[in-house]
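The complex appears here without one of its protein chains, the remainder shown in place.
Chain nomenclature is as follows: A, B and C, assigned in order of appearance, with residue numbering initiated at 1 for each chain independently.
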Amino acid sequence: MAKFPYGLTADDLLKMYRLILFGRRYGESVDRWYKAGRLPQLPYISMGQEAVGVGACYGLRADDWVLPSLRTNEAYWTRGVTVLEQFHGMMGNAHSITGGRETSNHAAYPDRGILVGTGLIASQIPVAVGAAIALKRKGKGDVIVCFFGDGGSNRGDFHEALNLASMLKAPVVFVCENNGYGFTAPASEVVTAKDVADRAMSYAMPGKTVDGQDVLAVYGAAQEAVKRARQGEGPTLLECKTHRYLPHCPSVEEERPPEVLHKMRQRDPLVILGDRLQREGLLSQATIQSMEQEIRQELEDSLEQAEHGPIPEPAEVFHNLYCEPTTAMGL
Amino acid sequence: MAKFPYGLTADDLLKMYRLILFGRRYGESVDRWYKAGRLPQLPYISMGQEAVGVGACYGLRADDWVLPSLRTNEAYWTRGVTVLEQFHGMMGNAHSITGGRETSNHAAYPDRGILVGTGLIASQIPVAVGAAIALKRKGKGDVIVCFFGDGGSNRGDFHEALNLASMLKAPVVFVCENNGYGFTAPASEVVTAKDVADRAMSYAMPGKTVDGQDVLAVYGAAQEAVKRARQGEGPTLLECKTHRYLPHCPSVEEERPPEVLHKMRQRDPLVILGDRLQREGLLSQATIQSMEQEIRQELEDSLEQAEHGPIPEPAEVFHNLYCEPTTAMGL
Amino acid sequence: MRVLAGNQILREALAQEMERDQRVWLLGEDIGVLGGIYKVTEGLLQRFGRDRVTDMPISESGFVGMAAGAAMLGLRPVVELMFADLFPVCMDQIVNTAAKTRFVTNGLLHVPMVIRTPTISNVTAYQSQTFEAWLAHVPGLKVVMPSKPQDLGGLLLASIRDPDPVIFLENRFVYDMMGEVPDVIEPIPLGQARICREGTDVTLVAWGANMVQMAEQVADQAAEDGVSVEVIDPRTLVPFDLRAIVQSVCKTGRLVVLHEAVRRCGFGAEIVASIADSEAFSKLRAPMIRVANPGVPVPFSRALHKYALPAAEDLMAAIYRVMKRVMPKAMPKTTVKQQVELVASRPSGYLRR
Partner (left out) sequence: MRVLAGNQILREALAQEMERDQRVWLLGEDIGVLGGIYKVTEGLLQRFGRDRVTDMPISESGFVGMAAGAAMLGLRPVVELMFADLFPVCMDQIVNTAAKTRFVTNGLLHVPMVIRTPTISNVTAYQSQTFEAWLAHVPGLKVVMPSKPQDLGGLLLASIRDPDPVIFLENRFVYDMMGEVPDVIEPIPLGQARICREGTDVTLVAWGANMVQMAEQVADQAAEDGVSVEVIDPRTLVPFDLRAIVQSVCKTGRLVVLHEAVRRCGFGAEIVASIADSEAFSKLRAPMIRVANPGVPVPFSRALHKYALPAAEDLMAAIYRVMKRVMPKAMPKTTVKQQVELVASRPSGYLRR
């Protein structure tokens, strides 16, 4: 068996490959299905960035937590959420874990250690720090990995949260998915730091920039940060340089020149890992084919199943806002 | 005539000395008078920090602007505001430039280029950036100097504003009055950066830490930053390490140990500049005496005059909230 | 007169004012190349350049405060917030800097700025909130909420020229509505309500393009049943044309208020309370009713909207109630499939569903 870094086995690498492949096909599918009117939820697609979510979540323990950004779809798959569950969410049907109340981007799965942020970019960062404090108090060495984008690193909550995390030595790993854009704003213009990782200096915490297209690089850096956090040494800021192949979301027209998009594709996370596995003789075309086949099947079956999910009962909205029914509030 | 750095003359240094001395006596007086019940306004006293406001504002042009923090009393004196004006403000009488609407800490004097912040720490920083953009648009090379504390550098608005300023190359100089505490919170605990100036790296702008007890060091660094700003090269973050001799304000009990307070006094801005001037033979005891005498007189006369200022007309509150009378708003 | 869509009308007004007044500065997220998520500023970057149409980082508190500072020193910033749900991240700069500066400086400084923003109204919990009640609660702000496309341009011009900070709320449905615009847009003074339908039995006050439209439709339907509803669109909430409402209620003796925001402490409460302490009080012949969000976040699933958002049925029921008449009711259930079709049938554009 070939040797892989960080104690990873061939099996681990194949699992990661499959997760990235799954993320890719998921992204392509929801883009198509949304445009075809089959999905009511506007998707934020992570195509090109799959290695970041996979690399940073793979290797976490069951009792660890993650807090995905709007775009970290891979955090869900890597933590064991099925696409059927997420499609129920995208349909807003009664089987959605949110009961149809929220989109799949804001679907929490506490049983799989998934917290969620709000629709406000970067507001999740302080929340992750608080979760980390609760984990620290538990004393089991659990950690939380918190994702956000380059654009998010410009918000005040980023600053306040990283300062708090450093001050309180919170067991949290901050993962910036730097895909070079926030909506249409180029990071090169609106993020004035040379690298987002430079911002770690403001909080005297380790800051590191890694190649977000190489899942092993992400994994290694994340695990190092996780270890630090588990040992009570506090937070780390990990910047993963990556690429967003598609527009911000399917309802926004793309303005990036084709050359730029083309260049991005030269460093594709699926290809980088796939090539390596093939070179090592661990991944045959047949394996890929069967993975592709399985994934396509799962995506299609799940969509169809979710399409026929039951619609939620309207009066449900009066429950689970407060611990009492909403109507008990008096006004 | 002795040579001084930065093209300063002996006359400049004497003026600075007098401003610092004025600041010191003002601080002592308002502390005493507030405690004696002669002043209705809770003062935020800058004793120990006088060199920062003086050094950073001295040398600005008439068309430049400053935006003081709650504690930058020296910005007022250096920009030519009289203590009588400020005492009117502290009394809340009708001669106050705010008409009695606000305290002297939030008194704007647009004719002397003084903008003000709100009572919310660090919220003034984005405002200063906006003012800088307006100045830039005017194209006369005018700049604004914006003050805030170490504690203020932990707020989100600090982060967002510095990023904006860097991105827009705003002609602003950010002066952090790092007096080691925010209220009772030690900067060593709550400001996780090694130096506040390190935070400049987050915005790829120059960051510099200077000795805030040495007015010449402050002046030199500020002038360098001002020059940069005038030339369109953008903002600078200047951290002035200084000491706050008194508690946050007279209504808050001090918890800092006497040794700490004693140590601070070893590097006193008045003494540092005074010694130098005396060494150079530019400042005699007699000069000091007459300055002291003048200043005491001005402070006492001004207080008495302000105490007898007319009270504002209550119905005035319905004006100058909107351009129309408030009562015209319909509800 | 031309007939243009709401977002075009706003764009025309902005361009017209930018030509006239060099101080006008547009800033906001993705307003440049993208032209904003509802295309209001489309083409303005190309026409006026980056200094006057400036894309912002995700720093709403920062750039709202920055705009206020620029306004104090002479610019006329017009900020686009990507959506109204962003108010909670920048309220400090609005409440303390923009709103209070004229007051605390006794008029030496003032803050002539506009914050424009779409109220998205019915998408999800985080992208549907309309905060007009919060904003109207703040002394020093003016709050404009146009509902008819033909009012958009004139009210926007008046807002930009106003020496005070103005919050300009654009219900997103107005962007697609067509309205007449003169070749040269003239300002419409703030504080003047529009009587959309005259009537004698019930006064119905509504704001937000979709709500006003619903009010008109329900009024038309009620008319068929012999109930004469007067529909009033206040157009601006601060200043507020209370006289128009008082006069109407004096005539009808009945008041129904319709809005999309949460009922509890919504602006509807203010209108009812103002009438309760006005000369119209003694003319009242029925309880005053508010039809609004009953106090729940807007859920994602349309199937859950039935009780969460005010619907025509609710409004009709309120009208029959103040008329003390009985109304039969029925409401069809929607399926997920229908829901998806509904979405697919919408025009494209960010968050148009």
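The rule is short, and it goes like this: contacts are C-beta pairs under 8 Å (C-beta built on N, C-alpha and C of every residue); 3 or more make two chains touch, one makes a residue touch a chain.
Everything numeric in this text was worked out from a predicted model, so none of it was measured.
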Among C:35, C:154 or C:268, choose the residue that contacts the chain missing from this document, as touch is defined above. C:268
Hidden-chain contact residue, picked from the options A:129, A:175, A:237 or A:283: A:129
Residue touching the undisplayed chain, where the options are A:5, A:281 or A:330: A:330
Out of B:101, B:136, B:228 or B:241, only one touches the absent chain, namely B:101
Would you write out the residues of chain B that touch the absent chain, in ascending order? 36-42, 91-93, 96, 98, 100-103, 106, 118-123, 151-152, 154-156, 182-185, 189-191, 249, 251-253, 255, 307-309, 311-312, 314-318, 321, 326, 329, 331
Residues of chain A (touch criterion as defined above) contacting the omitted chain: 65, 97-99, 101-102, 106, 108-110, 115-116, 118-120, 123, 125-135, 137-138, 156-157, 159-161, 163-164, 167-168, 319-324, 326, 328-331
Against the chain that's been left off, what residues of chain C make contact? List them. 61, 85, 87-89, 91-92, 94-96, 99-100, 103-104, 125-126, 129, 133-134, 136-140, 238, 261-262, 264-270, 272-274, 276-278, 281-282, 287-290, 295-297
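Convention: only the chains that are shown with their structure count from here on.
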Reported most central chain by Cα centroids is C
Please flag the chain sitting at the greatest distance from chain B, going by CA centroids. A
Here the gap between chain A and chain C, centre to centre from mean Cα coordinates and rounded to Å, is 35
Residues touching two or more other chains, restricted to chain B: which are they? 156-157, 159-160, 163, 167
Considering chain C alone, which of its residues make contact with at least two other chains? 56-57, 59, 61-62
